[in-house]
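Before I ask anything, let me first share the structure, which is written out below as structure tokens.
With one protein chain held back, the other chains of the complex are shown just where they sit.
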Amino acid sequence: MNYNWNWGVFFEELPGGEATYWEILLEGVGWTLAVSALAWIIALVLGSVIGTIRTTQSRPLVALGNAWVEFFRNIPLLVQIFLWYFVVPEVSAPLKAWVVQAEPSHVQFLMAVIGLGLFTSARVAEQVRAGIQSLPRGQRAAGMAVGLTTTQTYRFVLLPMAFRIIIPPLTSETMNLIKNSSVALTIGLAELTFRAREMGEYTFNFFEAFSAATLIYIAIAMTANRVMAHVERRVAVPGYIAGGAK
Amino acid sequence: MDNPMIDIRNVSKWYGSFQVLKNCSTQIRKGEVVVVCGPSGSGKSTLIKTVNALEPFQEGEIVVNGIPVHDPKTDLPKLRAKVGMVFQHFELFPHMSIIQNLALAQTKVLGRKQQEAEERGHKLLKRVGLTEHSHKFPGQLSGGQQQRVAIARALAMDPICMLFDEPTSALDPEMINEVLDVMVELAHEGMTMMVVTHEMGFARKVAHRVIFMDEGAIVEDATKEDFFGTPRSDRAQLFLSKILSH
Partner (left out) sequence: MDFDFDVIQRSLPYLWKGFQYTVQLTGIAALGGMVFGTFLALARLSSIKPLYLTAAGYVNMMRSIPLVLVLFWFFFLVPLILQAITGADRPPQVGAERTAIITFILFEAAYFAEIVRAGIQSISKGQVGAAYALGLTYGQAMRMVILPQAFRNMLPVLLTQTIILFQDTSLVYVISATDFLGAAAKIGQRDGRLVEMYTFVAVAYFVISFTLSYFVKQLQRKVAVIR
């Protein structure tokens, strides 16, 4: 096998001489984390709302929630991102006007965040719904029996426990989201995987480049895991088996 | 009687094509303690849950202290704030401390200040003998303790009547008495109580009337003396003989 190993390649500079490879990779990491963080906020907020309305007694609300989940769940993420980047600007004139004159990386970032956020919101909605439905039915009854309105019952009784219960599956969703951010490279967003491939193409040191990316993703995943485990411990309810066991 | 506290008139309920309540009628006066008993599946839990509209019903009327429960215009949370309910599985809110459980509905529904709510909570805890546990969480208490807290939670709303849905059925035998003692005291203080239970000792001690239900219908509705003396129906006699033999 004639492969030229060169682990020092990270300190070499790009052909244009703007920066070293490890600096470029770091920039990629920055974009990965930025996209992931913003998409996560969208996914969490929307997903919680959609998941919650799917547990109400209102037929139209449940149908709306189901439609949302089915739509974003049955189309591949890559296709959804393409829809946002290529199709949506064509159907909205004001959007197109902005896209045409805006900085490309801004457009890529926005579309990646929206696409990834909405895609993940459907999955979060599923978790939230399952969490609420796993609570004993008497909890809702007890909340209403003491005079709380439906909204109050959700806010003070059901959702606090449901969110604690779903911390483990939400942790997996967080990891999935971070991994899925790599799909944005297809619309040109210069996140980590994009930069790793770019580095490989310039230097032919693919092994070094991909290894670095792999290690970084693993590090990010482990960190996310630790953070969520910490959150789970902090909000655990004393004496409640599912919420407090560690 | 005029102006009963709870007036149930010809109530019928169906789950799909299955009729679970058949033309039930009874009245409970202020200060009366009425025990509802019967074999499982007789509809007694369903009946008691129609009183505070936790279960809807298709036919008939229920009026609680002059407020029509079946009327779609009735403000149900407001009604429920005045009707206390104790559940078979206690249904304390696991993510809140005991004192918070007692204060929640007082502040959110009755609009009391947090401090006042907690003071009343402490008084009630003293009444049910659980002062030292105010800052613990439900998961850290035994079943009997949790149920006593549940009674206190209902009392914190200053209800005009109390509904008990098999309050001791989920308790280990040695804890049943500590809960029944609280209920007996409540009865002696003149609280209007509707109690679904198998505990005939309790019925004999403090009930004014006993209702026997079977297969969705009220089969017997007699004073305590009449019921335990010579029940008119065979089914009630059969039921009593099974219950009282241990």
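The letters A and B name the chains in turn, as written, and every chain counts its residues from 1.
Criterion: contacts are C-beta pairs under 8 Å (C-beta built on N, C-alpha and C of every residue); 3 or more make two chains touch, one makes a residue touch a chain.
Everything quoted here is computed from the prediction, not taken from an experiment.
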Touching partners, among the displayed chains, of the absent chain: A
Chain not shown: contacting residue from A:V49, A:V62 or A:I75: A:I75
Sole residue of A:V9, A:L25, A:L148 or A:A196 that reaches the chain not shown, by the stated touch rule: A:A196
Touching residues (missing chain, whole complex) on chain A: 1, 3, 70-71, 73-80, 82-83, 86-87, 90-91, 175, 179-183, 185-186, 193, 196-197, 200, 206-207, 210, 213-214, 217-218, 221
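Just so it is clear, only the chains that are shown with their structure count from here on.
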Of all residues in chain B, those that touch chain A in their complex: 49, 52, 54, 76-78, 80-85, 87-89, 91-95, 104-105, 108-110, 136-141, 153-154, 157
Contact set on chain A toward chain B in their complex: 136, 138-139, 141-149, 152, 156-157, 160-161, 164, 237-241, 243-244
